[in-house]
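Have a look at the structure below, then the notes.
A protein chain is absent from this complex, but the other protein chains hold their places.
Chains here go by letter, A, B and C, matching the order in which they are written, and residues are numbered from 1 within each.
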Amino acid sequence: MDLTFSDAERAFRDELRGWIAANHPGAEPEGEEASFAWRVAWQRALAGGGWAAVSWPPEYGGRGATLVESAIFNEELARARAPQPANVLGLLLGGPTLMVHGSDEQRERFLPGIVSADEIWCQGFSEPDAGSDLAALKTRAVKVDGGWRVTGQKVWTSFAHHATWCMLVARSDAEAAKHKGLTYFLMDMREPGITVRPLRQITGAAEFNELFLEEVWIPDENVIGAVGNGWAVALTTLMNERAGLAFGLQVALKVLLDELTAAAVARGLLDDPSVAERLGDLHMRCEILRLTAYRGLTAQMKYGQPGPEGSLTKWMWSDTNQRATELAVELIGPEALATDSRWSFELLRARGNTIEGGTTEILRNIVAERVLGLPRLGRT
Amino acid sequence: MDLTFSDAERAFRDELRGWIAANHPGAEPEGEEASFAWRVAWQRALAGGGWAAVSWPPEYGGRGATLVESAIFNEELARARAPQPANVLGLLLGGPTLMVHGSDEQRERFLPGIVSADEIWCQGFSEPDAGSDLAALKTRAVKVDGGWRVTGQKVWTSFAHHATWCMLVARSDAEAAKHKGLTYFLMDMREPGITVRPLRQITGAAEFNELFLEEVWIPDENVIGAVGNGWAVALTTLMNERAGLAFGLQVALKVLLDELTAAAVARGLLDDPSVAERLGDLHMRCEILRLTAYRGLTAQMKYGQPGPEGSLTKWMWSDTNQRATELAVELIGPEALATDSRWSFELLRARGNTIEGGTTEILRNIVAERVLGLPRLGRT
Amino acid sequence: MNFDLTDDQREIQRTARALLTARSSFASVRAVAESPARTYDTALWEELIGLGWAGIAIPETYGGQGLGLLELAVVAEQLGWAATPSRWLSNALAAQLVLGAGSERQREQLLPELAVGRETATVGIARDGVAELVPDADSARWIVLVERGQAIVHDARGGGVAIEPRETIDPTRRYARVTVHASGAGAGRLLDGPLEAGLDRAEVVLAAELTGLAQRALELTVAYVQERRQFGTPIGAFQAVSHRAAQQLLETEGARSAIWFAAWAADAEPEALPRAAAMAKAAAADAGRHVTAAAIQLHGGIGFTWEADVHWLYKRAQLDAALLGSASEHRRRIARLAAAAADAAAPGVSADAEAAAGRGHA
Partner (left out) sequence: MNFDLTDDQREIQRTARALLTARSSFASVRAVAESPARTYDTALWEELIGLGWAGIAIPETYGGQGLGLLELAVVAEQLGWAATPSRWLSNALAAQLVLGAGSERQREQLLPELAVGRETATVGIARDGVAELVPDADSARWIVLVERGQAIVHDARGGGVAIEPRETIDPTRRYARVTVHASGAGAGRLLDGPLEAGLDRAEVVLAAELTGLAQRALELTVAYVQERRQFGTPIGAFQAVSHRAAQQLLETEGARSAIWFAAWAADAEPEALPRAAAMAKAAAADAGRHVTAAAIQLHGGIGFTWEADVHWLYKRAQLDAALLGSASEHRRRIARLAAAAADAAAPGVSADAEAAAGRGHA
């Protein structure tokens, strides 16, 4: 066991730190459009410095970073309170999926635009009636000459109004059983028939969208993997979803806890054992999250793919983040609930943590079934 | 709404208090045999004072106490730290079941012995493979001339080694579906073929027994209700199981919390907000348990039978009692874990609270299905 | 012994539920919450006055209905159930505080106008002369500020206090910061009755609203999980869902037991009120927050959207829980009272011990 970074890793971190310090995009501007433009500019700066696609192989414009270096990248971004690049879904999900399942032509056509942020990607998986149960999706792709016509509805689509490409899973064979008959497409968001409607959250912000598709054209060459093999391709995307971000989320949580601790000290509340115990508990959980994420990383280095243990860190993080914001509100008192307090936003936003990217209920299912090997009702 | 006792109820309580003060059985003697004898003597004293079967109608030797008076009876016993009478299962379960489903002859034959503690009753429902799932029981009753021969195994049988009668549910029709084909018997514990084996708990005490039955003879006249109607008769018994004792358990919990509070004060720990919050929380839960139990009683007075809400108070009580014993151990420190500390026994005993008389998991099922009306998997 | 509402109380409950179902649907809550001015429905306010509910628990001598705190709690729970934007609660908190903590003269001065809804009032907990997030302070004539064991009634028209509207996460109600001018501090009138009794009564009202929020969140959840299907079955059939819904019921019913008892005790057994009120507020603050949070979770992604209605309940529960002392503070108070009661029961210890174990936060 060795928890220190190697010289190479330290050099990577130091170089990145220096680069971020010199190129930090500053504070997020007001307004959704301005904010997105700011993140695009940030990604272009990253790309200019060779930092946009750190984990991608050099031949696709990446830096070929190791898993540990990728973790460091996410940690450092969070530590510097710099945002994720604008095309985070293309970088984390789209690119890696293409590298596994795409054709040479597709890789050549799409990967450069992902890195440069010239083409923004979004993800069209969830549907109103297929949230946790992806295989129940109903969006239908009908075969026509030279391509497909897609009709249906998607939801929870981040960046849809900025995106040029959508990773879309649709039912291409209505007769096949639930998991079969799905195909994974790249849909051009500029095609007619697509309506994007922002979906406001309880925070008041609209991070996500609904997507209404009516006979949207997708040419045959934009099928990823084989027709009917969409479930397997989608799993590759989902597998990558939980892997990379844990390190950044952990650091963001640590930053939040340190602020909360400072607020408690400033109010003289650390002498209150009840406050101290709850704060200490959160620091402990946050550190265990970091350590467990690194254990997962080690396992991934040894055995290849990320394992279902990634569900553990997502579960730990969302639970701890909710507890932290709840403690903040109790500790700071009513004024934390004013909209001009950052804590009020954090409190509301954290409620989504146990829902987005796999509800805690689904994560527990995954841990029970795939890690512990317990049976599932109806399959025994 | 009126939460005061009526004059009659107050008079009942005062009379009872006076009677208990004059007749208190004193401290429990060492040893299981001595302890049981002490409880038999206590029941005889109660019976002598007309207090043994408070809720039974006078024609069966009871006092015809109202539901409120029965609650008061249980509260006062607990407050005086007097034990339940020896034949508590006969008084609470057996008698009421006979009153609903028994024949006149059966009532005449059995009820007096229950009140006098001349005949002790036990309950043979649970089996090793039918714990929460009573309908899965396998003990078989085979019809023979004039009666039945019963073979099988029962478990969690309190008082089996003292009992003369056992409320036994057995499968009398192997062909019938799960809930059908059960019959409710009164089995004479002095018959040959019965082996009683004490079942030690994690506390070291043996409150329960295993019961091994081999071709045990039961005459036809000891069938309660109709042959094949055992499920319905058993439900009557189970319904009574959760009803009466909540008030006594609540008071016992309150006594325990008061002792714990005194221990905290004696150690100067009440100024520790963390301790104060946890203690305050437990007092709150304990009081809510009391109030909710009285709400349930009011509902029962209005609508007749006890409702599934009884599951709520059992659930609240077991949860709060476990928390209380855990806080005690933390608050008092390692010495609470010595066997000569009462808290060490309470800690271990409390672990059984969420299992015995319906596990918390089953209680939640009951609340979800019967109170909230939620569907059950596989029945939708 | 009858631990249930009387027929008359049930009738109030039914009337309130019917009125609010018709006049305070989530659509109308949303209309207020999404409007920049957050203007309350004045016609509804008139209707509440018309039913006598502005003064429901104010004695007849002061022009009220002369019913008990329990009747008031029944109305408060229903207004919580509907998340109704209304100044009814602020007025009720102030009236109950004055009723409990005011002198006879002060009651005579303040209550009659409140009892018929002709005057407006509210209550805030201040620290160094500043009370954050006082409900409806921007429209209140009388603002009662509690600080260091004293309650002072400020006349908003008197110029002794500054009022700044504040935006909070709960847009179904208006809140403002109230600051006492250093020079104007003497302008307010000290309530010179027993402050504890007044605060206890106000806490019970707030606790009742919280219980209503929990109740509605439970109802929305139960309906949703029966309808929403995933993996080929209503999600309410999964224990991960149904057991959490059962927990919602447990907490909601527990809070209801606590508020009913506290409200009843306030009038019938005042000596039991301090403990009962602290328990009611702590239990209802927990239930209000936990049950509404669980409702969001059990609604899944939909529950996290602005379009769904559960968030109104969650947000108001957060504010209600933070007003008039947190659940933690109330728990500490319960422990002090329990210790004092045990002391008092012990021989040789003064019976004043319980009275001495007052609030730590006021």
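The working rule: a contact is a pair of C-beta atoms (placed from the backbone, for glycine too) under 8 Å apart; a residue touches a chain by one contact, two chains touch by 3 or more.
The shown structure was predicted, so the numbers you read here are calculated from the model rather than taken from an experiment.
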Chains shown that the absent chain touches, full complex: A, B, C
Residue among A:132, A:298 or A:339 that touches the chain left out of view: A:298
Residue of A:15, A:258 or A:340 touching the missing chain in the full complex: A:258
For chain A, residues in touch with the removed chain: 1-6, 9, 68, 257-258, 261-262, 264-265, 270, 273, 275-281, 283-285, 287-288, 291-292, 294-295, 297-299, 301-302, 309, 312, 315-316, 361, 364-365, 367-369, 371-380
For chain B, the residues touching the chain missing from this view: 126, 129-133, 136, 155-156, 199-202, 204, 274, 326, 329-330, 333-340, 344, 347-348, 351-352, 354-356, 359-361, 364-365
Absent chain, residues of chain C that touch it: 238-240, 243
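Convention: only the chains that are shown with their structure count from here on.
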Most central chain, judged by mean C-alpha position against the global CA mean: C
Rounded Å distance, chain B centre to chain C centre (Cα mean): 39
Geometric centre distance via CA averages, chain B-chain A, whole Å: 53
Multi-partner residues of chain A (at least 2 other chains): 274
Residues of chain C touching at least two other chains: 238, 241, 328
